[in-house]
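Notes follow the structure.
A protein chain is absent from this complex, but the other protein chains hold their places.
Order of writing sets the labels: A, B, C and D. Residues in every chain begin at 1.
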Amino acid sequence: MTEVVTGMDGSGTTAAGPAPAAPSAAEPSVARISNWSEIRARFLANKLAVFGLLIVVILLLVAVFAPLIAPADPLHQDLMNTLKEPSSKHWLGTDALGRDQLSRIIYGSRIAMIVGLASILLACFIGITLGAIAGYFGRIWDTLIMRVADVFFAFPLLVGAIVIILLMGRGVLPVVISLGIFSWATFARLLRSQILSVREMDYVHAAKALGASRRRIVLKHILPNSVTSVVVYAASSVGIAIVAEASLSFLGVGVSPEVAEWGNMIFAGKDFMGVKDYLWVYPSLSIVTTALGFVFLGNGLRDALDPKLR
Amino acid sequence: MTTVETAAESIGTTAAGGPLLEVRDLHVEFKTRDGVAKAVNGVNYSVSAGETLAVLGESGSGKSVTAQAIMGILDSPPGRVAQGEILFHGQNILALPESERRKLRGNKMAMIFQDALSSLNPVLSVGFQLGEMFRAHQGLSKKDAKKKAIELMDRVRIPAAKERVGDYAHQFSGGMRQRIMIAMAIALEPDLIIADEPTTALDVTVQAQVMDLLAELQRESNMGLILITHDLGVVADVADKIAVMYAGRIVETAPVHEIYKRPAHPYTKGLLRSIPRLDQKGQELYAIKGLPPNLLAVPSGCAFNPRCEMAQDICRTDVPPLHTVTEADGGELPGRGSACHFWKETIHG
Amino acid sequence: MADLSKDDETTVEAVEAAINAPVDRGEPILQVRNLVKHFPLTQGIVFKRTVGAVKAVDGISFDLYQGETLGIVGESGCGKSTVAKLLMSLETATAGEVLYKGQDITKLSGKALKVVRRNIQMVFQDPYTSLNPRMTVGDIIGEPFDIHPEVAPKGTRRKKVQDLLDVVGLNPEYINRYPHQFSGGQRQRIGIARGLALNPEVIICDEPVSALDVSVQAQVINLMENLQDEFNLSYIFIAHDLSIVRHISDRVGVMYLGKMAEIGSDAEIYEYPTHPYTQALLSAVPVPDPEARAHRERIILTGDVPSPANPPSGCRFRTRCWKAQDKCATDVPLLAIPERFKGVDSPAAHDSACHFAEVKDVVGVA
Amino acid sequence: MGRYVVRRLGQLVVVVLGATMILFACLFVLPGDPVGSIGGDKARDPAVVKELRAHYGLDDPLVVQYVHYVEKLGKGDLGEDYTQGRSVNEILQPKLVNTAKLAVTAIIFDVILGLSVGVLAAMRRYSVWDVSVTFLTTLAVGVPSIVIGMILQRFFVVELGWFPLISDGSFNSMVLPAVTLAIIDAALVAQIARSTMLEVLRADYVKTAVAKGLPRRTILTRHIMRNSVIPVITYLGISFGGLLGGALITETIFNWDGIGLALITAIQSQNNPIIVGVVTYSVAVFILLNLIVDLLYAALDPRIRLS
Partner (left out) sequence: GGDNKDDKSSAGAGKGGGTFSLGLVEPVSIDPVNAQESEGILVTDNLFTGLYEPTADGKVIPALATSKTVSDDGKTWTFKIKPGTKFTNGEVVNAEAFIRGWTRLAAKASASDVATPNVGGIDGFEALQKGTGTTFSGLSAPDENTLQVKLATPDFEFDVKTTHTSMSPVPKVAGAGKNQAYNDAPIGNGPFKMSGKWEHNKSITLVRNDDYGLAKAHLDKVNISILNSANASQLEYQGFQSGQFDWARMPTAQLTAAKAKYTAQGEWIQAETSGMNYLLPITDNGPLKTAKARQAISYAIDRDAIIAGVFQGMQTKSTTILPPSFADVYTKDLCVSCIKQDKEKAKSLAAEAGLKPGDELHFGFNTGGGHEEWVQAVAQQVKDVLGLNVKIDAKPFKELLAAQQAPGATGAYRFAWGADYPTPDNFLFPLLDSKSINPDASGKVQGDNRARYNSPAFDALVEKARSTKDTTARNEVYKQAEKLAMDDQALIPLWNRTQFRLVNTKKFANGAMDFHEDPNLAQITLK
């Protein structure tokens, strides 16, 4: 998150870190150090990152294999067994329609993953494209894009999302689109400020001096060196998007209420606060865990993607 | 200010005559993710009042870390003094409690850093930062402190000091900033100043101005000066004696005149030979082969051995102690030492 | 950006033909004429207004001959790097010409410029920021071949990269390593290898060794000299360390505040400097010889370098010059052989932009 | 600097126009007839409907409506709302004040809580304290504020009875909503404060301050805190948009009569003038706030010149 801020005011610190202690060049390493294996090694050395990855992978697996894992159909109502406390039969109890909570949470991970990932991917896509244009081409593009970003930035996320959803109707796609559309501005700003500093790096001049095309300079030199903070921000935003989606459900504009989705579950369960707390506690925990997983993963990725960090 | 005479105040009044500062077998380590980096490995040197000791050596050899250990401003964690003594006016300051050491800093010993811009707080006016010294150590009022700050700025020849006392670091040129750093160091007339590469970031003409000023101020108040640098030219200009560091150790010590004439360590020798000279246009430059050592994996034996042309088997196994260097006839050379198994061959060969 | 119309096609061919013509040793390969670069000082975020200009380079002329090394010295901010960038067309010149084999490269763009860029390369000061931290050494040195595929057929590239590593004295097996795994000196070698990849004729070195330790600096300088001999390169060598410049250069130009103060052969500049600024500069260089310190006369300048946004009138050095007179404030001294040395067969008779030029030996050798 | 402020205010106009334009485009292609919402849910006489449409200019093309809106906006008039026929300004201004009260209190919480927690974490880096701060702050961001708010309400209002349920404008009734609103930002502020502190702690000028022999306290307050607070302020400026989003939920839970609640009600009843009004206000406030942040920024950091 910090990167966001320092990025915002344009004082992002991207200068190459201090000179590392001289590497042990004594023994020529013959081993082919591939890009990925090195990143992987750095990543795996970071316990928190691995923990985050574990959470995310488990969630993804759960989402993909929900039908195999879930003990029951998340939509199956059993009106004779409504509001049953957690038991061996229903590990996390049943809701007001006698649906198995555990199964709903398991299926809910699908929506969470889709909404969380897709909306952030969308925001990233728009934000990175526009941020790159603004940062690299500067001038009128910069002014134009940044003013538009200001507009979106000043527009409260939930408000924007609600309007779009009213426009498109309820459902997963509108939620994804609206969250994406109203969160790209941060990505664009972040990337732009990073690019502004990377743009002046000597290796960019070197590539220009070689006669490299703009495309090449942007794609090979500028973007890879400016997206890390975007990656971190994106990862932490996944959690924010999931929370926002849950809030939309609370405000009655999320996905359709029968859908097994964490926000819906919290929304339905909140009325039972103090009576049947398990109804809102477990879905809330699911959201928190997911958000934590992505944040850890993001921070880990940033560290791993940076070959300088050791 | 206080009635109780603290240890720090008593320092400086006792033990006159001996060296001002003596570093004995100092070891400093840093815990890093990849292991313990032994940045300083048994450094010995001393400075007397009015004397200038130049500490030479390439990047990462431990010059700054030693200085920081003396000042007590090591990054700790991860750094720590693992072993050794630092005697200031004969008293081991490493044994003092932090509150006592704080009173020494700025007051009895001061430090000038390499990069003046980043060493000055960007959001406080330079006058304020200068005055702070007097407020913290002498309890002066804000107004008096400001007056003192102006005096100081005058003293380091900052034009229009009165008008500029409220300016911020970024509003001064590089040379002026460094002069402000010097002003800060001499503010309380300390006994010892450590200047860590004070001019590396400056242009030659400005560097000359600043070095001159520093030398002059030192002479005026008879301070001990430790000048850290890797510029042999600067050393030749101002130093009285020299200590050369390599991989966390002192590899050679000598009075300034001696070392240029007769280096007693192959590293020093290589260093001197590899400097291009303004007054000569030679052929190919001499170059020390190989690379500086990795502190996480310092070569066994003499740390310089992989790069040394004279290296023999013993160099790969035994760490050479700092030999006292003698003339060919056996007469001792005062102040000279070399940590080379083959110092004789080096100095006489 | 370039609109490659038909006219441009012919230009490209013309340029290609021109630059493929060999140049004899001792002939000028690069001619710089009245080069000017002003950076606009702007205010405002939405609507930018120009409120002035930083006169980073303000009318500079010199020649670079085939096979020689031209050193350029001067204090920080005097415009050295800007000159380098102009020569590389990394910045667009405000005025003036840079003629490479007679082609004005400041007017070229697109393909034609790309052709020229094959022949002029650059080595940067900071070995830490001049290599993309996310590319392997192989990719960095191989990038020129990706950009100019005609230079090396696909299959041969890896080999070529390894050869280049060998040439600059690095183990060819390092090809898959990342820049951060190398020391500063090694990184600078990688930068040099990248510069050499396209077999350029001219290499512009912007302070290539300033960031290196003395013990490593010599290795790099030696390498550069060897490469020059081997590949018949012409160097423009920018530095603020006058000793290094003297060591490597055949001719030296001294810059002050966007202008060339003095230019001549190395002996002329170091032993017979006629411009006061050159003299001050040389005298300020610390000499690694304690014997010299007693009998060296040093000229300590007062004051700081003025801002290039608002340079002094007349001679730009006059605010710090001990010889300055009224004339210096009004007349801009031209870079030419000073009146009093004209026709004199002496090393002092070289270009110097001072109204009161006179020889003063400050190095103490001659 | 005066010029700078003027230009920033000019920018405000541009952004407000942009935002309202987007909103207009969205709102008026919405399904449903806003006139249906004028008054209650009852069916009404077509003649009346027609007249109402004319009164609110709803039969004009979108562009004309927008131009009318902008014209009025220029005079500081935000139009009339649909349900009560009252001036939007008149309706929203007291709510804006209420929300502002809440937001300011929340921001004060943010700063006090976030800054102190973050700074402590940075000072005791790698300690149990530091790790738990990292963990808890991440946690706080991950829990929907609905849940936080309802837990607080249940516990402190219903169980303990410490705070009134219904706001009476007193500070006491503001505590819970403000805390709910503040929690996420406080967590983020703590994270930011922690990492900038770590950066500042390593800065050379801190080393200088230590080398000067200054007391720890002085170093902390004068040299460290002041430099660390700048990114925090920036963050608070830009987080305002999120704050308003949070206000939607907080105000609903705590029945706080602010613009968030007004917005929710307006959205549910398609009371477009109110929606547009709220967004206009909030965008304007957002920009004004960031202008203040910039000025503050310049006041705190002399390197920044506003020109």
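Everything below uses one rule, namely that contacts are C-beta pairs under 8 Å (C-beta built on N, C-alpha and C of every residue); 3 or more make two chains touch, one makes a residue touch a chain.
Fair warning: this is a prediction, and the values are worked out from it, not measured in the lab.
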* Can you pull out the displayed chains that the omitted chain is in contact with? => A, D
* Of D:Leu73, D:Ile219, D:Val232 or D:Ile264, which sits in contact with the chain we cannot see? -> D:Ile264
* Structure fact -> Full-complex touch with the removed chain, picking from A:Arg170, A:Arg189 or A:Lys220, is A:Arg170
* **On subunit A, residues whose C-beta touches the chain left out of the figure** => 75, 77-83, 96-98, 166, 170, 251-253, 256-258, 268, 271-272, 274-276
* Structure fact -> Even though one chain is not shown, subunit D touches it at residues 31-33, 36-37, 39-48, 52, 83-86, 91, 95, 153-154, 157-158, 161, 164-166, 251-253, 255, 257, 261-262, 264-265, 267-270
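Note that only the chains that are shown with their structure count from here on.
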* **B-D or B-C, whichever has more C-beta pairs in contact** => B-C
* Asked: In whole angstrom, how far does the Cα centroid of subunit B sit from the Cα centroid of subunit C?
  -> 34
* At which residue positions does subunit B touch at least two other chains? -> 59, 291-292
* Asked: Which residues does subunit C have that touch at least 2 chains other than itself?
  -> 45-46, 183-184, 186
* **Parts of subunit D lying in touch with subunit B, wherever the complex brings them together** => 202-205, 207-215, 218, 222-223, 226-227, 300-303
* **subunit C residues within the subunit B interface of the complex** => 75-76, 183-186, 213-219, 221-222, 225, 240, 242-244, 246-247, 266-267, 270, 280-293, 298, 300-302, 304-305, 363-365
* For subunit C, which residues are in contact with subunit A within the complex? -> 45-46, 85, 88, 90, 113-114, 117-118, 120-122, 124-126, 128-136, 143-144, 146-148, 171, 173-174, 176-178, 180-184, 186, 191, 194, 198
